[in-house]
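Some chains omitted; the rest stay in position.
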Amino acid sequence: MPDILRMFSYPFMARAFAAGVAVALASSLLGVSLVLKRYSMIGDGLSHVSFGCLAIAAALNWSPLAVSLPVVTASAFLLLRLNESKRVYGDAAIALISTASLAVGVIVVSLTTGMNVDVYNYMFGSILSITQTDMILSIVIAVIVCGVFALLFHRIFAVTFDEPFSKATGLNTDVYNTLFALLTAVTIVVGMRLVGALLISGIIIFPPLAAMRVAKTFRKATVLSAIISVICFFAGLTMSFALNLPAGASVVALNAAVFIIMFAAGLISSAVMKRKV
Amino acid sequence: MRELLICKGATFSYEGMAVIKEADFTAFEGEYLCVTGENGSGKSTLIKGILGLKQPAAGKIEYAGGLKKREIGYLPQQAAVKKDFPAGVLEVALSGCLNGMGLRPFYNKADKERARECLELMGVYRLKNRSFGELSGGEQRRVLLARALCSAKRLLVLDEPVSGLDPSASRELYDTVKMLNEDRGITIIMVTHDIDAALTYANKILCLDCGKAFYGTPEEFSASHEGKKLYGGHRHA
Amino acid sequence: NEGGGEGLLIVAIAYAPYDFAKEVTAGTGAEVKMLLKPGTESHTFEPTPQDIIALEKCGLLIYTGGESDSWAQKILSGLSNKSLKTVVISEIEGICEEHGEEGHEGHSHEDPHYWTSLKNSRLIVSAIAQSLEEIDPENAPAYRENASAYNQKLLELDERFEELIAGAPRDTIIVADRFPLKHFVEDYGLKYYSAFDGCAAESEVPAATVALLSDKVRELNVPVVFIIELSNGNIAKTITQGTNAKIKTFYTCHNVAAADFERGLSYYDMMSENYRSLGEALI
């Protein structure tokens, strides 16, 4: 298939592959902890927060990014740190913040004469329209995320698994939680801008959940999640080129398919096991 | 003997209701302190106070003798077991070694050896590749004990360690703790409802009972009013 | 409660019909209101009680009909305003006939941006005027006059487009965006390449399409790549990278940015701007 090989001759495809693999790697690594901490919907929730920000930016005639980047990052950070007080469930916190942002956004839009931008333009990035700078940015972020994650891997596990124990035995849980929240906030916010909210949400949940179907240890789950994510990204983007399908949605659909296969495999294998006995 | 932990008039309360009122005691290095008392008398609360997981409403709990948090091992009474959490038994035990690692990011040979040893002491090394969430209640308890042993350098705090353990595991646990206390000089603070064991092994007993506390040696405790009440009714007495 | 309740109130959902109604009612004291807020998509729109009260009070409602504003039809079905007349653009006689069906399993998805064709716009203007004449016979002459004057302007612009396209060396435009311009290109037989086929809000572009567009930009050496208003133009930036092509906005007049709305940018202004841009694009 020379046609498929041809795709690398387009600079935008090369950029998409490079940036996408970087983002896929970073998000899927963080995804395992996010899913376990009940933050599966964080991507979706933050996209609503950014709608609220855009509405306010338009009302104040400020630059949309100048408002949304810091506010969304702060929300992500807040969401992740809220969990620790254990007073609000992770998913409930997301629902609260995202619904409230939507409501505020709708009210602000109605109070002002209107907006200057189509919000969807700002919320849905596209992996295909990534610039050189964006690509470098995402690679830098991915390298930082993967590096810090690897170095903190065991500590992130300990804190996610049993925070009181870690705290009691002298681990600086605050530092690790803060670092984790920071990495996540940056990855999601930048990722959402570059590759779109849909793709980011998809990468955060599908690979970790698929990996958790079969992996019994945190390390295996994390590594498998990263592998699934990168492979699905590659295959999805290629599929998008070959079959002329939307890029981000193809990657997500492929991730979903892998999850379903893993899920079914898990069910079947346990059924077979049962019969064997 | 050096002081290790000084509790000065510590009061703990939930939503304005005090459960421990002005507890005063000092734990010395190398001691074996058993904490007993009725359900709801505030034992776990005190433990959380000692570990800095709960702030006292009044008074204070201080570390002395250079004790640092990362020299402490801890077994919680109830670990929030997350069923679907992909946590390997070995990973859980190893996480007890983290507090001795300083800034080193990965486990080294010694850590792995220590984790293996602790798991073997608790008789669960053969489960090392299993997922923690799938284990039986007692097996989970044993793994968490192994983790606590891994992290204990100078002080080991155990909240009802034998609950859920079978008799032979309990026996081994008591032996292990005794060995740690006597041979390695690790100070022990153990919450337990097993008065027999407390009287046998401990050299200090703290009995919390509805606000007022008894603190003294096992002999004093046996003679005391609280001790009589608890021990007198005990089946094996 | 001001006297505003006395005058005729006309409500339009989208920008182009709103602007037409303003032109037709100029000088008659009728009030025209646009339901969508400038710069917004319909799904971030939620009516306020005053919006519904406006609909309850209004004499004429102009909407597209069909799939594109079913939410408006839903609001309509709950109204108790018995005297409300409507202009349903998709049902105006003659508005679709020219283009016919595209032979897609019976019925393809009709582009609801009828007003991108100046011919359709004239029909819409006439239909609005006709309805207003019935509702408000007192001002009928004014409506008729306004409409024919305005239609004359539109006709002239239409002829200028015709001329421009007939005489231009190029016959193809590239729209690196959603494509709500079917009626426009069909009017003049323009060829086009676009990133999307329709104007759905939730869409994402396939990789192969971007590849095709970027090939075409180079192959045809086009001077201008179009985007539509309110777009961020990311795809356009991608496909023009490394070429001399400029990026220009082609107004579809579905809605306008708040700033443009405030400075009173009209349908005619936008179409004239489109004329100028197209002139550059077809060189």
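For reference, chains read A, B and C in written order, and residue numbers begin at 1 within each chain.
Throughout what follows, a residue touches a chain if its C-beta (ideal position, glycine included) is under 8 Å from a C-beta of that chain, and two chains touch if they have at least 3 such contacts.
Note that the structure is a prediction, hence the values are computed from the model and not measured.
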Problem - Formula for the whole complex, using the labels of the chains displayed - result: A x2, B x2, C x1
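Note that in this section only the chains that are shown with their structure count from here on.
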Problem - Category of the chain touch graph - line, ring, star, complete, other - result: line
Problem - Contact-richer chain pair (by C-beta pairs counted) among A-C and A-B - result: A-C
Completion exercise
Per the C-alpha means, the centres of subunit B and subunit C lie apart by a whole-Å value of 74
Exercise for the section: Please compute the C-alpha centroid of subunit A, do the same for subunit C, then give the distance between them in whole Å. Expected result: 37
Practice task
Just give me the whole-number Å value for how far the CA centre of subunit A lies from that of subunit B.
Solution key: 40
Exercise for the section: Quick one: which residues in subunit B touch 2 or more of the other chains? Expected result: none
Practice task
Would you pick out the residues of subunit C that each touch at least 2 other chains?
Solution key: none
Fill in the blank from the handout: Within the complex, subunit C is touched by subunit A residues 7, 10-13, 16, 51, 55, 58, 105-106, 109-110, 112-122, 124-126, 128-131, 196, 198, 237, 240-249
Exercise for the section: Mind listing the subunit A positions that touch subunit B in their complex? Expected result: 32, 36, 150-155, 157-158, 160-162, 164-171, 212, 215-221
Exercise for the section: Note which residues of subunit C are touching subunit A in the complex, please. Expected result: 37-41, 44-46, 48, 201-211, 214, 230-232, 234-235, 237-239, 241-242, 257-259, 261-262
